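I have a structure here, written as structure tokens, and I will follow up with some questions on it.
For this view, one protein chain was removed and the others were kept in their places.
Labels run A and B following the written order; every chain starts at residue 1.
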Amino acid sequence: MELRKTYFADERKDDLHEIGQPRPRSDALGHVTGKTAFFADRSFPGMLHLKMVRSPHHHARIRSIDTSAAQKHPGVVRILTAKDVPHNLYTILILIQVGPEDEHVLAEDKVRWKGEAVVAVLAETERAAQEAAAKVEVDYEVLDPVLSIDAALAPGAPIVNEHHGRNYYLYDSGEARKVRFGDVEAGFAAADHILEQSYASAPIEHAPTETTGCIVVPEGSGRFTCYTNTQAMFFTLDNTSIILQMPGQQLHMVGGTVGGGFGGKVDVIVEPIAILGAKLTGRPVSFVYSREEEMQISSPRAAEKLVIKDGVMKDGRIVARHVKAYIDAGAYSRHSPYGAQKSAAHFPGPYTIPNVWVDSHCVYTNRTPSSAMRGFGVTIGDFALEVQMDKLARLIGMDPLEFRFVNAYRDGDMKAHRQPTEGAALVECMQEAARAANWPIDERFMAMSSRTREGL
Amino acid sequence: MALTVRTFPDTGAAAAALAAAGSRYLGGGTLVVRQANEGDLSFSTFVRSTDPALKAIAVEDGRVRLGAGVTMAAIAAHPALAFLAPAAKAVGGPAIRNMATVGGNLFAPSPYGDLATALLALDATVTVGGAAVPIDLFLAGRERHAAEIVEAVAFAVPAAGAFRFRKASRVKPKGAAVVTVAALVATEGGTVTAARIALGAMADRPVRAEAAEAALIGRPLTAEGIAEALAAAGDGLDPPTDAIASGWYRRAVLPVHLGRLLAG
């Protein structure tokens, strides 16, 4: 690795001691000796195993739930249904006032995605829990499912989630998060070329090697210690406190060691129900996703559909960008209203465009709820934007890297969402990339800087 | 019902125990233990035989006999079985190969069954429930043999260069099959006199490509000579769609891989 110190040399005292030096990871010794304690590396006497009865349908009304046979199964200690959960209707982002509460911890009247949690079985062994779970009888009236963004927004589409009566999230700005900057129609009118393209992505699973889970131990003090691999300790603490109507000091979350997360472990899913189980039985409870659950039940990156329309001049300047974005939240909000909002702010990309119009929608479908994953809300947008940039460059016959120099943001430029650009380094990164890749670009681009608009 | 393991020193006693409802024979366990771990409640008893004959490999008088408990790793390491090593090495990663057995591979659902595909091309005989059954018949009716124990498979050592094996997968260096092709081809004076072609992952179990076999007879193994066989390779097949590939894709690439096997 080489540290290029010539860039921005005057902004930095050249006395870096750590950056550029390899330093051993503080956790490596535990990892290579197998001593690092992941949440599941604990077992407690009398620990119960929790298995979830899940919806086999994408969309159905629950007529009735019969747990009597399961209750009698040998080894079963307790069965939990919606009525056992003190505050069964929740939404994670209520902590930052992003409502409405729209998701049940355990399903009540309806199931809205295939895999939704309906009944929790607590038993002495995993096998007994599985066997009892197979004996829970749920009578469903199957409803028409909505399985794509287009189907959700079609006139007369079935309503996925009654808390979002039009199958999209209602922001204070209306049906979408909106960015309005300059006059996009005037920009198109002045443009030499206009290019409109659609981009779409499928959900993506994080597939961490360690599956989602937790182990809960009721303590003598009346507290519950929850060993968890959540990536969102305080979200989990506060949401659990709301769901279980239990003061926070009774909940002791222990974590920080995660066997791969990538954003897939930020939902508050296993902890509340496992803590409830420990409370109602007085015994330690383990709730660990099987590999199949990890792949099918844990939330993926959202599917997205993006329609990008750009106006470009022959000299390479993008003069107008119009984006319609649709983020598939699945059946419940989780973090998606925030992801869609983030995408709206991001859409101009790292480029300065004088006229920008963005509508970003958070759409509900009968699919697995999506949530965070590495740059959610922006990663798929970046894929689409950069493909679009290549297409635009080709359209006007310009080198794709030089085209990006023309449009790259510079310090002081106003971004479409009204944040002034500061600390930009895109120009320098591209210069270095051009050198490293032996990509020939005109000298005038190699002389440019992120600090000024000189040379443009 | 909680799981139990019943271990017998001889295969006959194990076979008797296997007749009890809810029993499954335990080979290397790579499929059947996995099923138990995933919550398959259709069985609660594992039956196993520790008879050393199940682990024996014999190569004598031009014939090979593999005990059903022989692992992929043991085949791959055996000096007289070099022709079969590519098929054994095609199964899973190193740990799987140390566990996966011949017997289990005969029952492995698609897209698994790479070794079984090779054995089908080799015209093996399966010893099951004390009887010797041709592998075509065995595979076609393998559900009927589920409560019996496979003891061994046997086949003739192929002439040098006559046996060919190839597996296409999407993950390198290991991964389940998009399609597996195996062939035993005899030639005289540059033309094919006899051919057995077996396909894996093209149906729910390994199957023969009989139309392709017939189309090879009397032809040379050249691009033109095999063209008709390639065109007929997927005849009558409705390949499965799974996480690895769609049925459409499997049909589309089968001739490519069979072509590389025969003339590549």
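In this section, a residue touches a chain if its C-beta (ideal position, glycine included) is under 8 Å from a C-beta of that chain, and two chains touch if they have at least 3 such contacts.
By definition in this document, contacts and distances are computed from a predicted model.
Choosing from "Sarcosine oxidase subunit gamma family protein", "Carbon-monoxide dehydrogenase small subunit", "Polar amino acid transport system permease protein" or "Pyruvate ferredoxin oxidoreductase", the protein name stored in UniProt for the chain missing from the display reads "Carbon-monoxide dehydrogenase small subunit".
Annotation: of B:Leu3, B:Ala159 or B:Ala194, B:Leu3 touches the absent chain (contact as defined above). Listed residues A:Thr36, A:Gln250 or A:Thr281: the one in touch with the omitted chain is A:Thr36. Of the candidate positions B:Ala95, B:Ala159, B:Ala223 or B:Ala252, contact with the hidden chain is made by B:Ala95. Residues of chain B that touch the chain left out of the display are 2-5, 7, 26, 28-30, 33-34, 36-38, 46, 48, 73, 92-96, 98-99, 173-174. Contacts to the hidden chain, counted on chain A, fall at residues 22, 24-25, 27-38, 40-41, 43, 125, 206-211, 257-262, 288, 290-291.
Everything below uses one rule, namely that only the chains that are shown with their structure count from here on.
Centre-to-centre spacing of chain A and chain B amounts to 43 Å, using the average Cα coordinate of each chain. Within the complex formed with chain B, the residues of chain A that make contact are 125, 127-128, 130-131, 134, 290, 292. Chain B meets chain A in the complex at residues 1-3, 38-39, 41.
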